[in-house]
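Please read through the structure below; I'll follow up with questions.
One protein chain omitted, others in place.
All chains are identified by letter, namely A, B and C, in their written order; residue positions are counted from 1 within each chain.
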C-alpha cells in the first residue's frame, strides 16, 4: 500500500535528522533564543530579501493562525477569508476561541479577489448599523489555497493594495508555501510574498520538517510583544532550537525549494496521467495536491493499492478525491500509481 | 561553561533519535491516530495500572494545562492552585485567555493542602454573594511542585478526597512527574497518581524527550470530545506519531524512570555539596531542582564556569538561585560543579 | 415626522411607568431576588403552562443570546442558525467573543428547516475529520425571524424533534415573541414554544417595556449556575426589580399580547395598503415588520414625512425598506402613512 493521503505521512528529510543528531548534546537556552533560531531567521530574511523583517518559529499551522490573528485584530474585529479557508473550516474554531469571527467570502477555486475584499470593507463601513456588525480587521489567504490553486502576482498586488489602502493587515498562510512557489505555473517569488504581505509564514510541517512554521513579519509593528502571544497561545516550544535546526537545514542551499519542486513535478505527472486517462480535475492547480473526479467504483479500484482522501461532492453531484505528493514521494511510487490510473 | 539553568538544555535521549530515524520513512496517518501513539498509550496504561484510562499526547505544558482546563471547567469556573503554580505565574495568562480565572492559594513550599482546598470551597458556597464570585471548578497541583517539593501519598489522598466529595476534578501537572516519582524521598507511585487524580500528565519535554506531554484521564467522562479541544487549542500535532514514538521509547523498560533517577541522584549530590559547604536551600526537596541561597558575589563566582538561574528573593532579603539536573546531566559535570562549590 | 424605523422608538407602556412610580421607594434586595421578579416569573410560568420551568430576567437581546449560549455550549461547539440570524449578523460578534462559532445555514425568508439541521448534524459526524471542525452544539432560531416570518407549529415540532434526537438544545430568540404569537397567521401558542424549546425568551424591549428579556428554561438542567453566567456576562442588573416590575405589568391580564396584537393589526393595514398600491413585499409575514420594495424616488417621497429604514438589496437588484409598528403605534399614525402610500 502506497499512501498519498496527505503531505505529512513520513517523518522528515534525512538531513534534518542528521542535524538533530549532530547537535543533540549542545546545551542551549530555551524558547527560541538559541543560535540555531537566530541563524535560521537570518537565512529566512536573506531568502526573502527582507533584511528588516522579524521571524518567529511556531510548531503548527492552527496555532500559528490563531496566534498571528491574536496579534492583528482588536476584539470586535474579524478576519476576511475564502469560505474554504483553513481557519474557517478545519481548525475547530480556534479563531473564534480567541474571540474573533471569521468572515467568509464565497471563493472560486479557494481564492478571493481584491474586489471582494474591497466590497466587504465598503459594505461594512457604509452600513449605518456597522457598529452592530463585526468589523473586518485583517485579510487572510492561503498560498497555495486549500485546493492547491495559486494567486498570480497581479492578484496578490491587488489584494495588498486594498489592504494598504484600508490600513488593515494582509496575512498569508503559507503552510504549503514552497509547493506554491516551486510550481511551474507560479509567477510569484518568495520576495514578492515578503513584500506584499504584512505577515506570512513558511510552512515546514508539510514540506520536509518534523514540524514547524516560520512566521515572517514584514510589518514589524504588528510583531510587538509577539513572543508573549506565542506563549499565551501555547505555541512556545521549550526546546525552541528544534525549530531553528530544522529551518537552518531547510533554508541552506535552497533545500526547501528543491523538495517542493520534486513534489510539484510528481504531482504534475499525476495530473497528466489523470487527464490522459480522461478524468476531470476539481482544480487543475500545478501544486502538490491533485483532485481527480472519480466514480465510487474507480476510487475503490485505486484504493486496493493506494491511500488517498475523499474530498468533496461537486455541485453537479460527482465525487472529488485528493492525492498529495510531498518532499518524500518518489518517482517509483508515482509510476506505480500512474500504471494503475492507466488501467482504470 | 557547563549549564544547569533548566532541564531542557539538550535535545533528547539518543534512543529517541534512533527510533525516529528507524521509523522515519514509515507512512502513517496524522494527528495521533497512528500505531505508535496507540502502543505508547497502552504502555502508559500498563505503567499506571489503569487499563481503562484514556491517553492523549500534546506538545508542551502550557498548551496541555490550557487544553485540559478547557475540558474541565464551565465558563464561570476557575481553578484552585498554589500561588506559585505554573498556570498562575509562568504561562502568560493562557488560562485566562481561555476565559478562566486562576484562584491562587497561598502555598508553603509550592504546595497546597486539602484543608486549604476545602476552606476555599466552603468559603465560596457559604458566601451569600457567591454568584458574584468565580466558582472553584477544579484543583490543580504540580507534582513535583515548581519548587521541586513533593506531596506525600497522604497529602494526595486527602486532596483527592476533598475533590471527590465536592465533585470537582483533581488535575496534576506532571511536567516533571518522573523526577518526583524517582526521588528517594517520594512515597508515591505512578499508580497512586493514576488512582487519585482525575486527569494528570507525564511530562516528556523536561525528561528526555524532544517535546511532549502524555495526558492520562482516569475519569474518562472528562475526556469527552477532548480531541476537538486539542485541535481548537492549537495542540494537535500533524505528525502525531512523533509523540507516540517518543513515549514508546521512554516507557519501554522503564527508561523514563531510569533517566529521572539519574537526575535526582545528581541533584542530591549537589544538595549535599551545598549543605556541606554551609549553604541554606530555599526548598530542600529531593528532586532535580536545587535552590541554594547565595550571595551575589558567590553567584558571580560560580557563574564564571556554570550556567544557572536567578530564582527569587527570600522573605528575609537574600537571593535564591536554581540549578537543575536532568536526564542528560553527567557525574562528571556534577563533580566539576561540586569542586567549585567547595571552593566558595 | 412620524417614525416607523423600529419598535423601540418610544419609552414604555404607561402602565409600566405608573408601576415604577408606585413601587419606587420600596426597599428590595438586588440582582433579581426580589418579590417582583418572583411574581413575574410565576406569571410567566402560568402563561407558558410550564410550572416547572425556570425564569431569569436580563436587560437586552445580545446579552441574553451570549449568556444563554455560554450556558448551552462547550468550548469546541458552535450554534446552528439561519444566515440572517441576529446572532450571526447584528451582534458585533458577541457569540464569537464568548469563544463560539456561529454556524450559519442558508435560510429562505430567515427560517431554517429541520431537514437542514439534521443534514448539518449528519454531515458533521459523518465527516472523518469532524474533530477538526466546530461541532454543532445547539440550534438557534428567532420567532418571528429577523424578516418577521413565522414558523408553523409543525416546523417547530420537527426542529425540536431533531434536537431531541441528537440531544442538543433548541433555543428560541423571542425578542419579538409577542408580535409573532399575536399574528393572525400564527398557529403557535406560547405553551407550544415552552413545550418545544429547551430555552427561549420573551422579549420586553421591543414590546412595551423600557428594556428586558425574560429567559425561560424548560430544560432546567441547562440553567445550572445560570446566575453566575449572567453576572459574568455583565447582564445582572443591580436593581433587578425593574425587570420584575415590568414583566409583572406586561403579563397581568395579558397586556403583553394585547399590545402585540395592536401592532400586528396596524402592520396588516400597512401591508394591505402597500399591496393595494401595487407594491411587492420582501417578506409577506403577518407580524409587525413590513418590508415593501420601493424605488429610491418613492422612498424619498415617503421620507419627507415618515421615518423608516433601508433594509437590503433584493437578488434582482431592487431595494427593500422596513417599516415597523409597535405597541405604541396608533391608528392615526398609520392612517397618515396609508394616505401617503396611496399617493405614491
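The rule we apply is simple: a contact is a pair of C-beta atoms (placed from the backbone, for glycine too) under 8 Å apart; a residue touches a chain by one contact, two chains touch by 3 or more.
Since this is a predicted model, take the numbers as computed values, not measurements.
Chemist: I'd like the shown chains that the missing chain touches, ordered by label.
Modeler: A, B, C
Chemist: Could you tell me which of C:78, C:104, C:136 or C:235 touches the chain that is not displayed?
Modeler: C:235
Chemist: Sort through B:13, B:100 or B:206 and give me the one touching the missing partner chain.
Modeler: Of the listed residues, the one touching the omitted chain is B:100.
Chemist: Hey, which chain A residues sit against the chain that's not shown?
Modeler: Those residues of chain A that touch the unshown chain are 31, 70, 74-76, 98-99, 131-132, 135, 225, 227-229, 231-232, 236.
Chemist: Could I get the residues of chain C that touch the absent chain, sorted low to high?
Modeler: 2-3, 5-6, 8-12, 14, 17, 20-21, 23-30, 59-63, 66-67, 91-94, 97-98, 205-206, 210-211, 228-229, 231-239, 241-242, 307, 328
Chemist: Determine and list the chain B residues touching the chain excluded from the picture.
Modeler: Output for chain B: 75-76, 78, 89-93, 96-97, 99-102, 128-129, 131-134, 310.
We adopt the following convention: only the chains that are shown with their structure count from here on.
Chemist: Calculate how many whole Å lie between the centre of chain A and the centre of chain C, each centre taken as the average of the chain's C-alpha atoms.
Modeler: Computed value for the inter-centroid distance: 42 Å.
Chemist: On chain C, where are the residues touching two or more other chains?
Modeler: 75-76, 99, 131-132
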